[in-house]
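Removed: one protein chain of the complex. Kept in place: all other protein chains.
Up next is chain A:
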């Protein structure tokens, strides 16, 4: 068992002697004050490259600082007076060997680790939470010093129009359920930016594993309003053959894996798909979504741990919208949200303002590039708010204050914020807004009316796809069923085709 003597580095001591907070350091690094507001020629590569140039150094420093914090001074930001050490790879030429400042390290399975004569607990919480990446303020003005990926008019307008479409579609389908025309619906209200900006930032080859509040991605990729309606009404035109309850969309041609109700099961599956993409050498990644509630599932642990160990190119996106049905995040976990969990798995993570379209777009672009270039998982926590109820089976006014909902619906509305930015560029007008809203509304209403009247899938679809080929017992049952129907034709409902 070798014991290594390490010397103090001037850099680190200087670093530690000033009053610091590790997270402040990260913040500083990536919001540099001397960049201009609109860096017209910066590409996403620059943003991602900033991260990847020296990521390990940064994480190592953070880890060391946390480890050195003494038990008595559990508050962050206090002077850490512990003995410093440095890794022997960098700064070698600058250090002064001072025998009084030498620290010892020891080997264990897992690597070399320094030891201290005093118990040092890593604090369970910090004064300062991990800051979130934000580009636009609440009025849609870019924050001074913000760095983001430039978006051209076409993309910006398409994003905005898709957000409006999603919002209107959600509103009208919700009403349709209330009128008894469909059995169930879930809205994505308040999370339009996460939906659409993420979709815009990814490539159509990236395979999406949704939770259930990401229809915006399908919308962006070309799933039509009529197709949404057909799935919700379970008609014969549904590509899902009426097998699933509403909002459980799936589309192989859009690389959108069918929504599965059990929470977080898609997370280890994403690692599996990503591993397959890696074996195939594809320039694409798997993108798995979950909510704040989903991070409590065992599958969250399994998925992230495996992805890190297998070095699978998965982009984990957590929509932290504050509520898991009626469970607020204070009852869900006691960590600083979801972003800090990434480090526990050895996964690089970032927290972003999920209601800021441009922030989401830039962050996802950067994260995706990292995932594919480094073939490692990344965790993105998008802070947002679930404006609507969990689903049509829920009445959230029963467990949260009305004014809170109102606040997020109006003052913190992601559409309004982005619209202001787009309009200020001269890319959108009030007339276009009115026209768009009118036409989408009409299109959605029409789609619903048509779907409502469309035939249901034929009876033979009851038996197909259980297996690759129809097994004998189902063939028998199908035959027996059609014979029974023939015998009692008058009792068989007219609107169900055979």
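Throughout what follows, a residue touches a chain if its C-beta (ideal position, glycine included) is under 8 Å from a C-beta of that chain, and two chains touch if they have at least 3 such contacts; residues count from 1.
Basically, contacts and distances are computed from a predicted model.
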| Protein that the absent chain corresponds to, by UniProt name, given "Large ribosomal subunit protein uL10m", "Pyruvate dehydrogenase E1 component subunit beta", "signal peptidase I" or "Tubulin--tyrosine ligase-like protein 9" | "Pyruvate dehydrogenase E1 component subunit beta"
| note | By the document's definition of touch, the residue of A:298, A:438 or A:497 touching the omitted chain is A:298
| request: Decide which residue listed in A:203, A:276 or A:439 touches the omitted chain of the complex. | output: A:276
| message | For a quick check of understanding: of A:114, A:150, A:239 or A:327, which residue touches the chain that isn't displayed? | response | A:239
| task | Could you tell me which of A:140, A:190, A:215 or A:268 touches the chain that is not displayed? | result | A:268
| task | Determine and list the chain A residues touching the chain excluded from the picture. | result | 207, 209, 238-241, 243-244, 248, 250-252, 257-258, 260-262, 265-277, 279, 286, 298-299, 301-303, 305-306, 309-310, 461, 464-468, 471-473
